[in-house]
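What follows is an incomplete set of chains from the complex, kept in their original frame.
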Amino acid sequence: MADLSVNVAGVSFKNPIIPASGVFGYGHEYEELFPLSELGGIATKGTTITKRNGNDAPRIAETTGGMLNSVGLQNPGIDAFIKKELPYLMQKDTVILANIAGSTVKECVTIAQQLEQTDVHMIELNISCPNVKQGGMAFGASCAGAESITRAVRKATTKPLVVKLSPNVTNIAEIAKATETAGADALSLINTLLGMRIDIRSRRPILKNNMGGMSGAAIFPIAVRMVWQCANAVRIPIIGMGGVTTGKDAIELMMAGASAVQVGAAIFTDPYAPIRIIREMNQWLDENHIATARELTGSVKPW
Amino acid sequence: MKYTQGEYRLIRKDNLGQDLYRFVLECPEITAVAAPGQFVHILPKGSTLRRPISICQIDRQAGTLTLVFAVRGEGTAVLADLRAGDYVDMLAPLGHGFTIQPDANRVILMGGGIGVPPMLALAEIYGERATVISGFRSMPAVMLQEEFAKTGAKTILCTDDGTAGLHAMVTEPLLEEIRQEKPDMICACGPTPMLRAIAKIAEEQGIFCEVSMEERMGCGIGACLVCACKMKLANGEIHAAHVCKDGPVFNAKEVAWNG
C-alpha cells in the first residue's frame, strides 16, 4: 500500500482524488454507493448568493469521448448551503472545498465572508464558468480580471484560497501568474472548454443555452498541457482536472504538475470512478515500487 | 432511494418491431426494490453518458426486469446490438415512481408511443381496475397489447392514422372513459404535448393525475442538476426540479407546463 496522502496549501488530504464541483452535488446521492470518507475531498456545486434555477433544459449533450453541459450554476444560494448542506458534509471526514461563483466581485467577496464563519476547509473560487452570462468566464479571461477578483476575495477570507481557471484563454500561464500574485494559495484547472452540438434534423442546438462546457476524456490532453504550463509558471500548488478517467490518468496529471486531482464527467459513466481511481493509483504505485503519491507531482522530464 | 450499479445479464432479447427491442435482465437486487415508473440508467459500451430507460415489468419471483426501448441514436443502437447472454452496465432502480393506491377502484393508464411500456408494470398491479389507453403513430408501431390484455385491464388502442384501433388521439377515449365513470387516478407517460393535454383534462375534472417526464440526464441520481424540469410551487414561484430524483413521475398539477 503506497502512501497516497497529499498536502495542498497546508491542507492534508488522505488521497489526491476529489469529485469535481458540479458533478457530485453535496455528496448525499453517492453515499448510497460508497462512504464519502474514502474520498480525498469533495468540491461542492458552485454557490451564488441567492438561489438560482440555472439555464433551461436540455442542459447536456454527448460528444465523442466527452460531453457538454449548460447547467448554469443552479444552486440553493449561500445561506441554504451553509445551513442545510455544510453541517452534514463537515461530518464526513474528508476535505470540503466550497466552490463559489458570484456574478460580481462583490458577490464573491460576500460569499467568501459568509464561509469564513464556517469550518469549510478550502474555498475554490470559480472564475471560469462558461455557462453564465455575467461573471463566470469573464473574470477568468483576462489577467486583470483574474487578479482583481482574486485580490478582493483574498482579503475576505483567511481560508486557503484555490482559484479555478478557465481553459478558454490564449495564455493560461499568464493568468495563473496573475492569480498567484494576487494571493491565491493554489490553482485548480481546467474548467470546461466552450463547445456546441447541433441536432441536424431540427437544425437547433442540442443545448437550450446553444453553447456549453465540454468535459470528459476528450479534453484530457489539454488539461495535461495546461497543468504543465501553469506548474512551470507558478510556485503555488495545482489541483488538476479535465478528463481524468483512470488511475493512470490521475498519475499522468500529477506528473504534469498537479498535487491533487478532481474527477468530473467520469463519474457519470462510472459512479464509482473516484473510488476506482484511488484503487488503480494505489495498484500502479505498488507495481512500480513508488512509495508515495506525492513524489509524482511535477516529475515529468521534458525533452 | 436505494440503487446499485453493476453488470447484469441479458437473459432474453426480442425484437418488437422496427428499431424496437425488449430486454429481460436478471437483476434480483434491483427487482427487489424497483417500483413502476422508476427507470434504469444503462451505459452503452463506448459512451460517456448513460441512457435512462423506464421499467416496463418487474418480476420479483424471477428476479427479472423487462425494458422496452426504441433505437434513436448511437447509444440505443449499441444496446440493440447486444445478444442474450451479454452483460449490461446498469445503475438502478432510479427515481420516483407512480403513487400506488391499493384501494383505488378505477385507474386510467395512458401511454403514448415509447411511453406505453411503463404502463405495463402498473396494469400488472391494478388488473381489472385499470383501463389502458395507448396511442401510437401507426400500426407497425403498436406493441404490448397482448401483454396488457393478459393483466385483465380494459385496453383501448388508438393510432394517429387509423391503421389500428381507433383513429383518434388518446384524449378522446379518455374523456369518454371519464364520462362513464370518474377514475381515482390517471397515470400517463408519453410526448409532452400529450401529457399537457391529459394534465389539463385531469385538472378540469378534478382527477388526481401523475405524469412521467423526460429530460436528458447526467448522473441520474440527483447530483449534477442536469435534468431540470420546471415546477410551479404553491406560492407561484418557478422551481427547477430534477427528473431523475424528484421525478420522473410528477403530480401533473405541479408541472409548469408553459415554463
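Labels for the chains are A and B, by order of writing; each one numbers its residues from 1.
Just so we're on the same page, a contact is a pair of C-beta atoms (placed from the backbone, for glycine too) under 8 Å apart; a residue touches a chain by one contact, two chains touch by 3 or more.
Since we're looking at a predicted model, the values are computed, not measured.
Each chain type appears once in the displayed model; counted over the entire complex in the file, the copy numbers are A x2, B x2.
Rule of thumb we're sticking to: only the chains that are shown with their structure count from here on.
Chain centres here are Cα means. That of chain A falls 36 Å from that of chain B. Of all the residues in chain B, the ones that touch chain A in their complex are 1-5, 43, 47-50, 74-75, 91, 215-230, 238-240, 245. On chain A, the positions that touch chain B within their shared complex are 22-25, 27-30, 32-33, 45, 53-54, 56-63, 65-67, 69, 71, 74, 216-217, 265, 267-272.
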